[in-house]
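Note sheet for the following structure.
Only one protein chain is missing; all other protein chains are in place.
So, chain A:
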Amino acid sequence: MLLARNLKRIAARSPWLYRINSGSCNGCDVELATTACIPRYDVERLGCQYCGSPRHADIVLITGPLNRHVKDAVLRLWEEIPEPKVTVAVGVCPISGGIFRESYAVCAPVDQYLPVDVNVPGCPPRPQAIIEGVAKAIEIWRARL
(Lines give C-alpha, C1' and ligand atoms only; values in the text may rest on other atoms or scores of the structure.)
Protein backbone atom coordinates (compact mmCIF):
# COMPACT_ATOMS: atom_id res chain seq x y z
CA MET A 1 0.00 0.00 0.00
CA LEU A 2 2.79 2.34 1.05
CA LEU A 3 4.78 1.34 -2.00
CA ALA A 4 1.80 1.99 -4.24
CA ARG A 5 1.32 5.43 -2.73
CA ASN A 6 4.99 6.31 -3.10
CA LEU A 7 5.06 4.99 -6.62
CA LYS A 8 2.21 7.29 -7.48
CA ARG A 9 4.23 10.21 -6.15
CA ILE A 10 7.55 9.28 -7.74
CA ALA A 11 6.33 8.18 -11.16
CA ALA A 12 6.74 10.80 -13.87
CA ARG A 13 3.36 11.49 -15.41
CA SER A 14 3.34 11.30 -19.17
CA PRO A 15 0.38 12.85 -20.93
CA TRP A 16 -1.13 11.76 -24.24
CA LEU A 17 -1.57 14.43 -26.84
CA TYR A 18 -4.61 14.55 -29.05
CA ARG A 19 -5.22 16.75 -32.04
CA ILE A 20 -8.55 18.19 -33.18
CA ASN A 21 -8.73 19.89 -36.54
CA SER A 22 -11.69 22.25 -36.38
CA GLY A 23 -11.48 23.32 -40.01
CA SER A 24 -7.93 24.57 -40.19
CA CYS A 25 -6.18 25.30 -43.49
CA ASN A 26 -3.81 22.44 -42.54
CA GLY A 27 -0.90 24.82 -41.98
CA CYS A 28 -1.04 24.32 -38.24
CA ASP A 29 -1.65 20.58 -38.62
CA VAL A 30 1.46 20.24 -40.73
CA GLU A 31 3.43 22.01 -38.02
CA LEU A 32 1.94 19.68 -35.40
CA ALA A 33 2.93 16.68 -37.52
CA THR A 34 6.38 18.22 -37.87
CA THR A 35 6.84 18.56 -34.12
CA ALA A 36 5.78 14.94 -33.64
CA CYS A 37 7.38 13.10 -36.55
CA ILE A 38 10.53 14.95 -37.51
CA PRO A 39 13.59 14.11 -35.39
CA ARG A 40 14.76 17.70 -35.61
CA TYR A 41 11.98 18.85 -33.21
CA ASP A 42 10.72 15.64 -31.57
CA VAL A 43 8.04 16.65 -29.07
CA GLU A 44 8.30 13.20 -27.47
CA ARG A 45 11.42 14.32 -25.60
CA LEU A 46 9.00 16.10 -23.25
CA GLY A 47 7.54 12.74 -22.30
CA CYS A 48 4.34 12.96 -24.30
CA GLN A 49 3.02 11.18 -27.34
CA TYR A 50 0.14 11.55 -29.77
CA CYS A 51 -2.71 9.09 -29.41
CA GLY A 52 -5.53 8.21 -31.77
CA SER A 53 -8.51 8.25 -29.44
CA PRO A 54 -10.02 11.15 -27.51
CA ARG A 55 -10.73 8.79 -24.61
CA HIS A 56 -7.01 8.31 -23.99
CA ALA A 57 -6.08 11.96 -24.33
CA ASP A 58 -4.82 14.33 -21.63
CA ILE A 59 -3.75 17.37 -23.63
CA VAL A 60 -5.84 18.40 -26.60
CA LEU A 61 -4.45 20.64 -29.33
CA ILE A 62 -7.11 22.46 -31.33
CA THR A 63 -6.34 23.98 -34.71
CA GLY A 64 -8.62 25.89 -37.04
CA PRO A 65 -11.32 28.52 -36.58
CA LEU A 66 -14.15 26.15 -35.57
CA ASN A 67 -16.11 26.04 -38.80
CA ARG A 68 -19.87 26.11 -38.43
CA HIS A 69 -19.96 22.73 -40.19
CA VAL A 70 -17.73 20.89 -37.72
CA LYS A 71 -18.60 22.82 -34.57
CA ASP A 72 -20.91 20.19 -33.07
CA ALA A 73 -18.53 17.35 -33.92
CA VAL A 74 -15.60 19.18 -32.34
CA LEU A 75 -17.54 19.97 -29.17
CA ARG A 76 -18.73 16.34 -28.90
CA LEU A 77 -15.17 15.09 -29.38
CA TRP A 78 -13.90 17.50 -26.76
CA GLU A 79 -16.55 16.29 -24.29
CA GLU A 80 -15.31 12.73 -24.77
CA ILE A 81 -11.86 13.55 -23.44
CA PRO A 82 -11.71 12.64 -19.76
CA GLU A 83 -10.91 15.21 -17.07
CA PRO A 84 -8.43 16.53 -16.13
CA LYS A 85 -7.65 17.77 -19.61
CA VAL A 86 -5.69 20.75 -20.84
CA THR A 87 -6.76 22.53 -24.00
CA VAL A 88 -4.21 24.24 -26.21
CA ALA A 89 -5.27 26.53 -29.06
CA VAL A 90 -2.67 26.25 -31.83
CA GLY A 91 -2.50 29.08 -34.35
CA VAL A 92 -4.36 32.37 -34.38
CA CYS A 93 -7.44 30.72 -35.93
CA PRO A 94 -8.84 29.13 -32.74
CA ILE A 95 -7.64 32.02 -30.59
CA SER A 96 -9.35 34.88 -32.43
CA GLY A 97 -10.33 33.66 -35.89
CA GLY A 98 -7.14 35.06 -37.35
CA ILE A 99 -7.43 35.63 -41.05
CA PHE A 100 -11.01 34.25 -41.04
CA ARG A 101 -12.22 36.48 -38.25
CA GLU A 102 -15.77 37.77 -38.60
CA SER A 103 -16.56 35.34 -41.41
CA TYR A 104 -20.10 33.97 -41.43
CA ALA A 105 -18.74 30.43 -41.69
CA VAL A 106 -16.60 30.29 -38.56
CA CYS A 107 -17.47 30.28 -34.87
CA ALA A 108 -14.08 31.44 -33.59
CA PRO A 109 -12.86 32.24 -31.00
CA VAL A 110 -13.00 28.71 -29.63
CA ASP A 111 -12.97 29.89 -26.03
CA GLN A 112 -16.59 30.95 -26.38
CA TYR A 113 -17.53 27.25 -26.35
CA LEU A 114 -14.87 25.47 -24.30
CA PRO A 115 -12.27 26.56 -21.76
CA VAL A 116 -8.85 27.09 -23.35
CA ASP A 117 -5.74 26.95 -21.15
CA VAL A 118 -2.81 27.79 -23.41
CA ASN A 119 -2.67 29.84 -26.62
CA VAL A 120 0.08 29.48 -29.21
CA PRO A 121 -0.29 32.34 -31.68
CA GLY A 122 1.27 32.16 -35.14
CA CYS A 123 0.01 31.43 -38.62
CA PRO A 124 1.22 28.76 -38.32
CA PRO A 125 3.36 28.87 -35.18
CA ARG A 126 6.83 27.43 -35.73
CA PRO A 127 7.46 23.95 -34.27
CA GLN A 128 9.54 25.35 -31.44
CA ALA A 129 6.68 27.65 -30.43
CA ILE A 130 4.33 24.66 -30.37
CA ILE A 131 6.82 22.76 -28.20
CA GLU A 132 6.87 25.76 -25.87
CA GLY A 133 3.07 25.68 -25.68
CA VAL A 134 3.00 21.94 -25.05
CA ALA A 135 5.58 22.37 -22.27
CA LYS A 136 3.31 24.99 -20.66
CA ALA A 137 0.33 22.66 -21.05
CA ILE A 138 2.19 19.76 -19.40
CA GLU A 139 2.98 22.01 -16.43
CA ILE A 140 -0.68 22.95 -16.08
CA TRP A 141 -1.73 19.32 -16.48
CA ARG A 142 0.67 18.11 -13.76
CA ALA A 143 -0.68 20.79 -11.42
CA ARG A 144 -4.22 19.64 -12.09
CA LEU A 145 -3.68 15.95 -11.43
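Points to keep in mind about this one:
We take it that contacts are C-beta pairs under 8 Å (C-beta built on N, C-alpha and C of every residue); 3 or more make two chains touch, one makes a residue touch a chain; residues count from 1.
The criterion applied here is as follows: contacts and distances are computed from a predicted model.
Remark: of the listed names "Cytochrome c oxidase subunit 1", "Carbon-monoxide dehydrogenase medium subunit", "4Fe-4S binding protein" or "Group 4 [NiFe] hydrogenase small subunit", the one matching the undisplayed chain in UniProt is "4Fe-4S binding protein". Of the listed positions A:Cys48, A:Ile81 or A:Val118, the one in contact with the omitted chain in the full complex is A:Val118.
Contact residues of chain A toward the unshown chain are 39-42, 45-46, 92, 95-99, 101-102, 111, 115-123, 125-126, 128-133, 135-136, 140.
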